[in-house]
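The complex appears here without one of its protein chains, the remainder shown in place.
Order of writing sets the chain letters: A, B and C. Residues in each chain are counted from 1.
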Amino acid sequence: MQFVAQTERMTAAPVAGRRRWSRDAVGVILIVAAGVAGYFLFPDSLALLTRIIAVALLVLSLDLIVGYCGVASLGQATLFGAGAYAAGIACVNGVTEPLTLIAIGAVAGAAAGLVMGAIMLRAHGLAQLVLSIAIVQLAHEAANKASAYTGGSDGLAGLFVGPLFGVFEFDLWGQTAYLFGLSLLVAVFIILKFVVSSPFGMLCRGIKEDPIRIRAMGAFVFPVLLKMFVISGAVAGTGGALAAISTQVVGLDSVSFELSANALVMLVLGGLGTLYGALIGTVIFMGFEHVVSAINPFHWMTMVGALLIAVVLAAPGGLSDLLDQISAGKKRNSGGRP
Amino acid sequence: MKATKTLLGVAIGALLMGSVSAMAETVKVGIIGPFSGPFALQGKNFQAGVEAYMALNGKSVEGNDIEVIYRDLPTANPAQARALAQELVVKDKVQYLGGVYFTPDAMAITPLLKQANTPLVIFNAATSAIMNTSPLVARTSFTTAQTTTPLGQVAFDDGVKMAITVVSDYGPGIDAENAFKKAFEAAGGEVVETIRMPMNTTDFSPIMQRVKDSGAGGLFAFLPSGPPTLGFVKAYNETGLKQGNIKFFAPGDLTQESDLPALGEAAEGLRTSFHYSVSHDSPENTKFVEAAGKAIGNPEQLSFPAVGAYDGMHLIYKMIEAADGKQDAQKAIDAVKGLSWTSPRGPVTIDPETRHITQNIYLREVAKGPDGKYYNKKIKTFPNQKDPGLATQ
Amino acid sequence: MSDLFRVENLSKSFGGLAVSRNISLHMPAGERLALIGPNGAGKTTFVNLVTGQLKPSEGRVVLNGEDVTGLGAVRRVRKGLVRTFQVTRLFSEMTPEEHVTLTVLQREGRASRILGRFHGNSAIADEVADLLGALGLTEVARRRVREIAYGQQRLLEIAIALALRPKVLLLDEPAAGVPSSETPRIEQALERLPPSLAVLMIEHDMDLVFRFARRVVVLAAGEIIFEGLPSEVAANDKVREAYLGNYAHARNVA
Partner (left out) sequence: MQTILSIATDAFAYGMALFIICIGLSLTMGLMRVVNLAHGAFAMIAGYIASYAARDLGMGYGVAIFLAIIGTIIISIPLERLLYRRIYGSPELTQVLMTIGITFCVIGITNYFFGPTLKTIPLPEALAEPVDLGFRTIAAHRLFVMACGVAVAFGLWYLIERTTFGTKVRATVDNAAMTDALGVRTQVIYAVSFAIAVGLAAFGGVVAAEFLPIEPYYALRYMVIFLVVVSVGGAGSILGAIAACLVLGAVDTSGRYLMPEFGNFFFYAAVIVIVFMFPRGFFGRAQ
């Protein structure tokens, strides 16, 4: 028996590893291809595409918490807003280098994630959801109150971002912003793929399914989840900073319940716990919203609602799950189901 | 649907005009407004104003056909505002931008204007500071400080020596509080207390209790137009403040015409100051109300954003004329500096310095008309008011 | 004292209801002890008290001479007090290999590392493969848990526990719910447990108990009514009463 185990390990393990690697590599290539295709297909809508990327970062960050840890949140925009305001305030005060601003946003988001996680992880289930709502409402209120720093409801304007690498301007046509955003998204996505397939990522998935089992394995649950909150905050903060840099304004909407709820809708729409679902959901939801509201600005809401209902009826596991079933047949993507 | 109708109209117009000018160019105008969402009514008013202007003044300027493209921005969302403006300029190749209901959205668009070589005519967004962010912006609405300031003297003359201010806790609310306080104190009164209440307040009784306890003889209030105003006015009546002779003053956002059917009796006698009343008696306004009422479908829904849009289109037409259909933002904006004309709201001028509209502010009172409907009845005119918010900066 | 593990006067009551009363146990290294008792005897409560899921109202739990009563469940696991679950608690989307790898990584203090790949370490992969091999799970090592037989899931529970290198192992009904055709494999696995390990098995299946245990403790209505050799159990009056349902009656009279 020992012998069998040895031989099988020798042959099978590298194969499995390679398959996982190659699948992720294909995924990343597809994302880059889609991004580049967007650049050439819609050269006139780059500002919209950049906004989708910023929101995609927010939805990715939410997937880390909801999809990988099973912590439902309707307040994720707190972290996005923290990044956006930190980058915005830094920019107004003379920090104009884009990469520095992104770093500031990520750190602020991570710090907000630490606080938010420390509060939210005290509760479970519905109570947790309500805590997340309360936190985002408080953050929104705080941003409104601190109008000396945030511009309050008028928004924080006057962000003059310097050129990227001292060369590429963030201009009207938005090529710089878009390509910068796309590179950020791809980089973050690759990092997150590493994170979720690391031992830590596995531990989180385990916690999502059964925290008691994880404790019985001798692992503390709270610090693991808190760590994921910090990572999630950094990702959301990056998205917020990207939004601030590319639009040069930060509004109260970036730290609102509405944005949080939209992010959750997009995530569930795309499918939880795969990272791909987060991207698919964001692109489909925002693209659909944009197209429908351009066709009929007066009654697009009905159609978006109908889309959500249709998705629940046709693909309860989200769109990425549906794609999985269609394309790969039986073979399912790794990761938890909702 | 509406957009296609407009397109169709433009196409037919183009056919008819084909003989006049063989080299007619189509000038595109992008209008951003809240056409869906909680503020959809204001967006509808934008559209009604634009359509009314085009119905009365033709769909072309000196052989240049005008095509209007509407883009929906339901709530204050600067990122989306920028994306929409960028797309309108780059993809749809609009030469003029108009509309914009919320201040942060305007703030997100103005940095683009220079590069886009496109002027922006703001139909509503009412914070003074927007005008400083780009030399290519003009505004045909009002600022909160502009509509509020005359109330200070009015309140004092009405015998109010001590007043309390109650405003929604956001930019325009704070602007209103400051403007009233300044004007009222300049007139010799004293503001004994200032209350800022959260935007989502639904039950105003405790606030009214607070007003009562303050001992003030007058109440100045500012809330954004829409659902909360109803609760606020009702609470004012029901808690006995009305009977208790605490006088109520507010800018006209609180009694906009489209809210009056809902407010009804509760609003009767409320005095507000504003730049426009649908009931304004002038031939220009009669024409406007008829055309805009037709455009919006239900004339009861007509309100102040429509006149902002109407006059905004007037500016855009003038700009197109000056630039001769070419894209030249500086020439266009220079052409309207100092421009005076008679708007449905009364005589107006674009201040050459600030590019903000100088206009009459009217003191009105909600009264019941002979048809049984409530309207804002003009009782006093403060002519040629500039924006005091900008003057002080 | 040479006892590896001791429980002293452990009691627990919810409100006024005593569910565990004055339980004392001691186990030297290498012990094979079976805890049996009729339904509702308080066996699961006892396990929860020992592992730290529940806080006892009174009494002490001593591991390796150290009082661990004040420690939480996680700390006790880290000290070597490990359990399996009566109803398997596994991650349905993960493979047995992933379960055990995660457990070994955790034991090594590397489970919450973000850097480094889950499958990357060959020393750990060797250990995992050996462990899975020892429990006969090699064939299903790469299948999702929800796709493998229940008996194999039970074996995986044991594999996870062993991956933690426990000193004391609590097996909570390791054969519960397993079809009789698969029980021999579980028995086999139990026989091959490391000799120095102290094992406390809670079990209903008396055949398994007699074959496995060197000592038997019988719990009824929250207290120990018998302690001795497996061969003596059947002859004991109190045990017979408890299992025949008279114990409650007898206690009421007393």
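To be clear about the criterion, contacts are C-beta pairs under 8 Å (C-beta built on N, C-alpha and C of every residue); 3 or more make two chains touch, one makes a residue touch a chain.
Everything numeric here is computed off the predicted structure, so don't read it as measured data.
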**Q.** For the chain not depicted, the shown chains it touches
**A.** A, B
Q) Which of B:115, B:205 or B:286 sits in contact with the chain that's absent? A) B:205
Q: Determine which one of A:92, A:301 or A:322 touches the chain that has been left out.
A: A:301
Q: Just the residue numbers, please: which parts of chain B touch the chain that's not shown?
A: 36-38, 40-41, 44, 169, 195-198, 200-203, 205-207, 209-210, 213, 226-228, 230-231, 234, 238-240, 258-259, 261-262, 264, 298, 300-301
Q: List the residues of chain A that touch the chain left out of this view.
A: 66, 72, 119, 122-127, 129-131, 133-135, 137-138, 141, 145, 257, 261, 264-265, 268-269, 272, 298-309, 311-313, 316, 338
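What we mean here is this: only the chains that are shown with their structure count from here on.
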Q. Looking at which chains touch which, would you call it a line, ring, star, complete or other?
A. line
Q) Distance-wise, how many Å sit between the C-alpha centres of chain A and chain B, to the nearest whole number? A) 38
Q: Find the geometric centre of each of chain B and chain C from their Cα atoms only, then give the gap between the two centres in Å, rounded to an integer.
A: 74
Q. In chain C, what residues contact two or more other chains?
A. none
Q) Taking the complex as given, what residues does chain A use to touch chain B? A) 43-48, 50-51, 54, 141, 144-145, 147, 151-155, 157-158, 171-174, 243, 246-254, 258, 293-294, 296-301
Q | chain A-facing residues of chain C, complex | A | 51, 53, 73-74, 77-78, 82-83, 85, 89-94, 98, 101-103, 105-107, 110-119, 125-126, 129-130, 132-134, 136, 138, 141-142, 160, 164
Q) Taking the complex as given, what residues does chain B use to touch chain A? A) 1-3, 35-37, 40, 43-44, 70-72, 75-87, 89-92, 103-105, 107-108, 111-112, 115-116, 127, 129, 133, 169-172, 174, 198
